[in-house]
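Sharing a structure, written as structure tokens. Questions coming.
Left out: one protein chain. Kept in place: all the others.
Then we have chain A:
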Amino acid sequence: MDCHNQEEHSRPQEEEDIMDIPLDDPEANRAAAKIQAGFRGHMTRKKMKPEDKAEGEERQEDRGQ
């Protein structure tokens, strides 16, 4: 994945950060998974909110993303 070729903006920091990401660290992965779970929960609830009021009225698009 040539990340450094994709962006025209000079973001050298991002390259460093890529090196820094502890891809194999089980604890970092576990922490990330917990955070992601919280985020997914939040996003689902946010998406549900207008539907709650409309009681399914707004179910025009499939939520099968």
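By our rule, a residue touches a chain if its C-beta (ideal position, glycine included) is under 8 Å from a C-beta of that chain, and two chains touch if they have at least 3 such contacts; residues count from 1.
Simple rule for what comes next: contacts and distances are computed from a predicted model.
Participant: Select, from "Myosin, light chain 1, alkali; skeletal, fast", "Auxin-responsive protein", "Translocase of chloroplast" or "Golgin subfamily A member 7", the UniProt-recorded name of the complex's unshown chain.
Facilitator: "Myosin, light chain 1, alkali; skeletal, fast"
Participant: Identify the residues of chain A touching the omitted chain, counting contacts across the whole complex.
Facilitator: 11, 13-14, 17-18, 21-23, 28-46, 48-49, 51, 56, 63, 65
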